[in-house]
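So the structure is just underneath, and the comments pick up after that.
Removed from the display is one protein chain of the complex; every other protein chain stays in position.
Let's look at chain A:
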Amino acid sequence: MFSQIIEMIFSASFGYSIIRITSPILFAALAAVVAEKGGVVNIGLEGIMTISALFGVLFAYWSNSWIIGVIGATAIGVLIAMIMAVFALKLKTDIILAGIAVNLLGGGGTVFLLFLFTGLKGNTASLTTPNMLTPKVNIPFLKEIPVVGRIFSGHSVLTYVAFLLVILVWVLLYKTAMGLRIRAVGENSHAADSVGVSVMKTQYIALAISGALAGLGGAYMSMYYSQSWNIGIVAGRGFIALAAQAMGQGQPVGAMLASLLFGFASALGNKMEGMQGFSSYLVASIPYAVTIIGLVIYSMSTIKKVKRFKDNEK
C-alpha cells in the first residue's frame, strides 16, 4: 500500500492535480497577504470567494462569455471588500466582525441571491454552458516535454494568472510606492500617518486589491473547478488561505509555497480516497490538519529565531 502511494505521488497526473487544487487557495492567500501587509485582517475571504463564485457564473450566463464572468466576479469581490472597508475603516466595526458578516452573506445570503436572480435553489449546474467555463491553455513547447508538460500545461487560464500574480503582488508590495505605503501602514500606522500617508485611503486600496484577488479565486472555483456554483463551494479555502498567509510569513512567495503544501495534502487525500483501507472522511480532514501543524511548526521556528536573536544581543 505504501509503495502504491509513493508511485502515485511521483506520477505526472498527481503533479497536475496539485497545481489545479492549489490555484484557488493561492488567489485567496495572495488576497490575505495584501490585506495583512496593510494591517487589516481579511477574514471575509471565504464569503467574498463564495459570492464572487456565484456572480461569476451569473455574469457569464447572462453574457454567455467567461471573460465577462471573470471580470464580474472580480468586480463583485472588490465591491464586497469595499463594503467591508466602509464599515471597518469608516464606521469602526471590528474588521474581524465585518469579515464574519461577509461570511454570513456568503453562507446563506448567496442561496437567497441565487433564488432572487434565477429562481434556482442551491446550485447552478443547469445553467452551465461550455462558453461559461474558463478555457484550458496548452502552452506551446512546454506541453511537448514529457512529464513536465503534463504537469504544467493544460491548466485553466486562471491558474497561470494566479502564479503570475505571485510575481505581480511581490512587485506591487516591494517595488512600488503604493506597496511601500501599504507596508508602512501595516507596520506602524502612526508613523506612516506622521509622514503624510493617508492610512485610511491606503487600507481601502489594500482591501480592494484583496477583494479582487479573492474574487478571482471565486471565479476559478465556479467557472473551472466545480464547473458550476453550489452551496458550500468554497469549503473553507478562504480560511485555509489565512493560514497560508501566516505560514508564508506574509510574503507572496511564502504564501505560494504554503498554498502548494495544502494543494499537495488535498491532492493526496483525493487520490487516497479511492484506495482500500482509507476512510474518505479522515482523508478529507488532512489539509485542515496540515494547516494546524504547519502553523505550529512555523510559530515554533519564529519563536526560536526571536530567542536566538535575543541571546545574541546579550
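Remarks
The rule we apply is simple: a residue touches a chain if its C-beta (ideal position, glycine included) is under 8 Å from a C-beta of that chain, and two chains touch if they have at least 3 such contacts; residues count from 1.
Keep in mind that, in the parts below, contacts and distances are computed from a predicted model.
One chain of the complex is hidden; its UniProt record names it "Branched-chain amino acid transport system / permease component", one of "Branched-chain amino acid transport system / permease component", "Serine/threonine protein kinase", "Carbamoyl phosphate synthase small chain" or "Cytochrome-c oxidase". Residue A:K90 is the one among A:K90, A:K175, A:K201 or A:R308 that touches the chain missing from this view.
Within chain A, the residues in touch with the undisplayed chain are 43, 87, 90-94, 96-98, 100-105, 107-109, 111-112, 115-116, 121, 236, 239-240, 242-243, 246, 279, 281-282, 284-285, 288-289, 291-292, 295-296, 298-300, 302-303.
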